[in-house]
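Here the complex is missing one protein chain, while the rest keep their positions.
And then chain A:
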């Protein structure tokens, strides 16, 4: 137990040290670094431009106006952006297993998850978070704010980070068994992000149920945003779902931890 608490205490510092090393190494090619940062920002910028261009043809999508979708888009974007910045590298776990670098990590006195997540830490991903915050702020401008809405919004952002964080880890664990299937996780992480960028009224009821009870990405933004927008749930889910993101996120973190331990325990070296 004492050992576990020491690990938890030291993990952020160890993570920070590895991450800082990668930041310095990425600055070795300054032109590439700045192009990558600009590119990351541009990729998300054009992503929203595409949404905005859709609205040159229509006034509402799934019954929602552009500023309302901006709120959904921003909340989901902040969640996946933070998760991707901090632990997006966990997607590479299959490479570590295949090439045997995981063996090296197992011998070091730093938790493997910390090493894997901090590996190739890319500061340029801040570009995406910045864009998501800007889009969210633009949508939030038109929200009729009150004290309870501020609480809901804070819970939503923290919950969204935790939910995407867990999805990255849980889905990447599949690669302990199928080393070259890194794209499998994308369907859930980026797929979940893409779905929640739009009002869920666009999808059939069964899809929305799945996104609520099976892969709960609907909690990253949908239920809380409905509350912020003073809209009743079109699918008839209870109103208190607006406060559920944080508990759901914590539950999913527990699942992710379990998946990671199971995966790591089943790991047998490639022997190469």
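Note that contacts are C-beta pairs under 8 Å (C-beta built on N, C-alpha and C of every residue); 3 or more make two chains touch, one makes a residue touch a chain; residues count from 1.
Basically, contacts and distances are computed from a predicted model.
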Quick one: find the hidden chain's UniProt protein name among "Putative Zn-dependent peptidase", "ABC transporter permease", "Oxidoreductase" or "Iron-sulfur cluster-binding protein". "ABC transporter permease"
Out of A:7, A:32 or A:142, the sole contact with the unshown chain comes from A:32
Kindly state which of the options A:43, A:106 or A:151 is in contact with the chain not pictured. A:43
Per the definition of touch given earlier, which of A:8, A:154 or A:187 contacts the omitted chain? A:187
In the complete complex, the non-displayed chain touches which residues of chain A? 29, 31-36, 38-40, 42-43, 46-47, 49-50, 53-54, 56-62, 178-184, 186-187, 191, 194-195, 198, 201-204, 207
